[in-house]
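One protein chain omitted, others in place.
Then we have chain A:
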Amino acid sequence: MMGDQFRKVENYSPKSSPRGARSPVVSRQDSSGTLKTTILLGKNPSIVPSGPFYLMKEPPVESDLTGATNLMTYYGLEHSYSKFSGKKLKEQLSSFLPTLPGVIDSPGQQDNSSLRSVIEKPPVGGKELLPLSNIQLDGFRLHPGPLPEQYRYANATPIKKHKNKHKKHKHKESGLPSQETAVSDTSSETHEKKHKKQKRHDEEKRKRKKEKKRKKQKHSPEHSSGLTPSQHSI
């Protein structure tokens, strides 16, 4: 069996072919459609065999733009690349939007301020925006006085020393007043100071009380009676 197989292979090998090293001529149908002949019509009609090779196909059309070209240069994005690759970007959103008031670094899902929610549940729109009438403005008539504690500090900007430096610089350029940040900062600072002072004060009071107690105990007769008999003897 094996010998037969080898013989068959040898029969079709290019070396044993009567045409030498050329491919053997075997009568078979061109299923691939690659064995083409070109028929030229006109004054001198002729038939030119155009496909002497098996499995020869037309090469794919080469596109002008491939991955071989530097696409960053092609689209003129070198500047953006050098801008982002060079420096180390800060993680926080507040570093991208330094002038935005309020706490913006916390996840948006916490206070329902996420942009996703705007896409998933778009707000009711399509109505014309009109200025408020006097009657409507009456709804905004407020009582004098400060806001309750829980609302007053809710939207205050967090105090960051290095950030304030940037802010100062920015405001100098834009000329916008930073009332709220100043107000909120100072108010929050004073608030913290008050707390600290109170704490210190309380601690001092406690210490004084303790000292007084000790002194009283030392001088009081109870204190001496508190000693053990052995101590008395010594």
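The rule we apply is simple: a contact is a pair of C-beta atoms (placed from the backbone, for glycine too) under 8 Å apart; a residue touches a chain by one contact, two chains touch by 3 or more; residues count from 1.
One rule holds in what follows: contacts and distances are computed from a predicted model.
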item	value
Hidden subunit of the complex - UniProt protein name among "Trafficking protein particle complex subunit", "Translation initiation factor SUI1", "Acyl-CoA N-acyltransferases superfamily protein" or "Mediator of RNA polymerase II transcription subunit 10"	"Mediator of RNA polymerase II transcription subunit 10"
Those residues of chain A which, in the complete complex, touch the missing chain	21, 50-53, 56, 59, 66-72, 77, 80-81, 84-85, 89-93, 95-96, 99-101, 104-109, 114-116, 119, 129-132, 137, 140-147, 151-152, 155, 176, 179-180, 183
